[in-house]
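For reference, the structure discussed in these notes is given below.
Apart from one protein chain that is not included, each protein chain of the complex appears where it belongs.
Just so it is clear, A, B, C and D label the chains in written order, and each chain counts residues from 1 on its own.
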């Protein structure tokens, strides 16, 4: 168990390092950070002085090593734009993104799993077709467009929900739906496929032969087994969702990490972008790790050798 | 029968071992699993060597080693007295061909029957398309399939027919040795008998040598000239079919024979005298691997691996016979 | 009075795989719908110059923001109205289909090539290769796609080519994952062993024994990734870091139309619905392909 | 809204820092005017200078300006305002090492000296006629003790000034709350009337409008003309349009920095481009409002902005002829760089295409574009310049024609004339030399000046607001109706 955890941790660190190296080289090898820092009205002399001040004239590898060394100590440098420590900035913005992510994935799970189960129990029934329809729609609906449509309907036409901001729970309804709907189809399909497969499994017949009722069969025997891959998927989706919150946050003017990322790209605020990529990657890694643990807990074949 | 005068065996294994590393749980480190442990075996021309043993004892692994699909961890495989590992794999492929257990997965579903049967010819660049066409016709006749199946696909055939296609593919290169890994265990009895008859006929016609793997002793008795009994990766007894069935020596062989259920309504289900526990191949029992289930167990069996007792009839690995020979 | 036992016993051969496939295709309404819509869209895209009748780039500042035909004040010359520069919306929509299709197709091809190579290599060779590929897949999955794509496009400058290449190099993960597991599955089947025992070269085994049997999965992933790429391009363009104007990309049209969406909802509705239908059709096609090819019927 | 005496307004951009010396955004200027005061105040209507934190001022010599300070002014934190504050602020920001973002705003000052508690001298770095404009604009006075303690970062998070509004809270980049400063001194700015200003950053104009519809915002500015028209038509909102000092222009690489064989080095080509674009159509259909076509390389109201220059009217035929004359009878292909107003750029693409110039739009982030410009790689770019709302032509021509990184004309004659004008304190001399320079710029068609920008201010009917041409929203002049 411990060696497993250590191994996973080692792998996770390696993944994170690679991600950071790739993104660092992508970002820093092209574009001029000094100019980005200088702001819109700077002169070339301003830029030159910034270049030497921040050491952008040093060799690339030195810069990376320097960055990495500091990053390992939790110091992602200063935002070029806000002139604030990036870690503080991200910590500040992350809460909204996390909240959004948690709401989104909860929404996705709460809708997807019952639908998936219901669809699997009665394949080709009305409910199955409805579920399929919902998921097909969800996959084809561009989320930025969906968000705009929701705003037009619920904020402008009906005036039920505020179109932007993060002041109260009402602000989170539309973003949650948009973000959750993006992740829902995959989870629903996997639940359905898993349940279908599990319901055809011999041990379900065994349970029925014992005289277990349908609900018991469905929830105690089938879902427990079908949910194992769903956990992994949900973790992956959660990771994607944080990364995908860019679109949603920018539509609903939520000042979360995703929006920060988008703005920072536009502002060439490289330390922030770099740190955000790493943070999102870190979340993905953490979630998949947690899902592995959850799966081990759910599936004794993994847990006990 | 006289071992000394006979030509060298077409196929000879000495000390062949195959160890896999398997992971059990997510949290455990891989452990070695000795699927085949120190197997010595000789197959002579036109022999049918029956290989029996229970599931997981390493029969298929042995077959894969012979086919060159797996490299043995140690030991030597020799064909016509030449060691295989140095030989070109294509050369080996010309002489040894397989027939697998599952007629459903042994044929590529995307290829027509004709393509499946000619594949060996194409790979080894034998003949031109016309001669290959002829070869297919001949093979189809040989295995008793109508000519019209040649443009069909595997999913259009029944299990027995598929197995015939597999046999045709195995024989189209005119190999000397055919490795049959449970070729009939997925088939119904009525089809099984067709395939067994076919295999018997082909052997006569083409002077083939078979390694015939099965766990159905009745089938083995019907077809084999020699029989090797395998238990947990080792050959525990080997003898001619007649000898083995007339006088099984190893307690495991005895149990195997006892558990053959002949369709005789006057008999009831036999008591094999075997223990219920099936050993874990990852942590095989010490001493004689068979000792936890053996009806004739002695103290020595728990600690000391059994000796290799050879005589004119074949060989048996068992403490019982070690003493007897010593005493004699 | 031949009962079917007599006839069926004669007929040893069932339907061929092709016939079976045909039967399943025509029994799958989602697939048929997807294919039909896709064919229509492709036809529209190909025939855009004929159908549009107008230059999608021709602007007329005096004829801006004309509404589509179902609204008052529409112009019969501009069935779907005009955009903020007075360009014909229908023409832009039709030419936009070309962009979306091209992006989807080429990006999926690039990523398919990368992902399939990696996945098949990992699945077939296993061991170290598998470790490395799995690691790369992990790295790729850990990278937030939208963010990285935005960043890279921002750095390289947005053009059709850049967007296609960036998407192509970012979306290979699913190919790799699916191809790896499919290959693993097929590799364990007896006919691959049989091919090895026959003496087939590794190349032949991969190309003619394994690939044909995982091709269906490849095609399914291809369609899904195509849809994914189209959506991503639209999202990037929407965020202003994708294809550049005046290219009539649908995402860009939504982005530009967003300005007026509160007053003239049709401006975003038209390209939005077009995008939705295209992606829907491709997804239905992919789902359908998966359904009809998934369980290889065993007799 | 009026009921809660809170004006809800959006910022479009995330403001990097509230400290006005450490941001370069319009939003920063808006906050600066409300939170801090300058020594002087420039009446937005007349342009006349009035005393604010200073009560009188006088040039002691070419480079020394002496000011008498207002007494009894208190900063929001209670600190008293006196000469030390001025001296500290000026000396801090004038030192390039402290990294004030927009050096131009402060680098004309060498230092400040305290004469007595309420008298200071500001020493300029050479003669600088526009000094008063800057003192009334970007140069605001910070409390010396507080600033010394917290520095720019602290000032950004918890700003303290003397202005009509004090800062209640700052969530960097996201949310700012201003409260009316009850003890505001008797400034020409006047006291604020609205109690609370609540500013949220909402990047997208649409979202801003959606919020306006649903009552989340009271006042929005920078609304594109199309939407403004629609909003006006709805009758629920006040829509006011006001011109700004920002002008748009095409910058052409006459100097051949991007390559000696660059077509833009040919005067005929540059003139052709001038003739090719129907600026009036763009103004009428896209910018609308109070935007105007500009012909000279500056905003007409700026001091020294000569209007009597060569005018290139819209004439595609002539453009084609000029192109043919320059050796491009079949037209040419070129990259057009731009960083804002994509739709205007797109419209220009189309006009250029009509005369045979196939322009590929390269729409970049400002900073990326500036890199290219400074490296001399943009042969044709669509630029805009707002002159920091400084009503003096030096804020534009001197930025772009004095051989800086953004000078693609590299005309020595123009540079020398501008130098003379910039450093002279005699208005007539300045006028004369600016006119010479601007005429040559026009004749040589170094730029294609396009149009001036305008801003639409949209508010609910409760809000009373009078815009000024400098694009700066003065919250203290907004009131409830």
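Keep in mind that, in the parts below, a residue touches a chain if its C-beta (ideal position, glycine included) is under 8 Å from a C-beta of that chain, and two chains touch if they have at least 3 such contacts.
We adopt the following convention: contacts and distances are computed from a predicted model.
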- Task: Just go with whichever of "ABC transporter ATP-binding protein", "Probable glycine dehydrogenase (decarboxylating) subunit 1", "phosphoenolpyruvate--glycerone phosphotransferase" or "Multisubunit potassium/proton antiporter, PhaG subunit" UniProt uses as the name of the absent chain.
- Result: "ABC transporter ATP-binding protein"
- Query: Touching the left-out chain: which of B:130, B:269, B:283 or B:312?
  - Reply: B:269
- Message: Residue by residue, what part of subunit B touches the chain that was omitted?
- Response: 54-55, 158, 160-161, 188-194, 196-197, 200, 215-219, 221-224, 241, 245, 255-256, 258-272, 274, 276-278, 280
- Note on the structure: Hidden partner sits against subunit A at residues 201-203, 205-214, 221, 224-225, 298-301, 304
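Here, only the chains that are shown with their structure count from here on.
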- Query: Could you give the fewest steps needed to travel from subunit B to subunit D through chains in contact?
  - Reply: 2
- More contacting C-beta pairs: B-C or A-C? The answer is A-C
- Item | Innermost chain, taking as reference the mean of every protein Cα atom displayed | A
- Note on the structure: Between the Cα centroids of subunit A and subunit C the separation in whole angstrom comes to 23
- subunit A to subunit D: how many Å between their CA centres? 40
- Multi-partner residues of subunit B (each touching 2 or more other chains): none
- Could you say which residues in subunit D touch two or more other chains, in rising order? 204, 206, 210, 213, 365, 368
- Listed in rising order, the residues of subunit D that touch subunit C in the complex are 204-206, 209-210, 213, 224, 226-227, 230, 278, 281-282, 284-286, 342-343, 345-347, 349-350, 353, 361-365, 368
- In their shared complex, at which residues does subunit C touch subunit B? 12-17, 20, 189-191, 193-201, 204, 209, 212-213, 296-299
- Query: In their complex, what parts of subunit C are in touch with subunit D?
  - Reply: 57-59, 61-62, 64-65, 84-86, 154, 157-158, 244-246, 256, 258-263
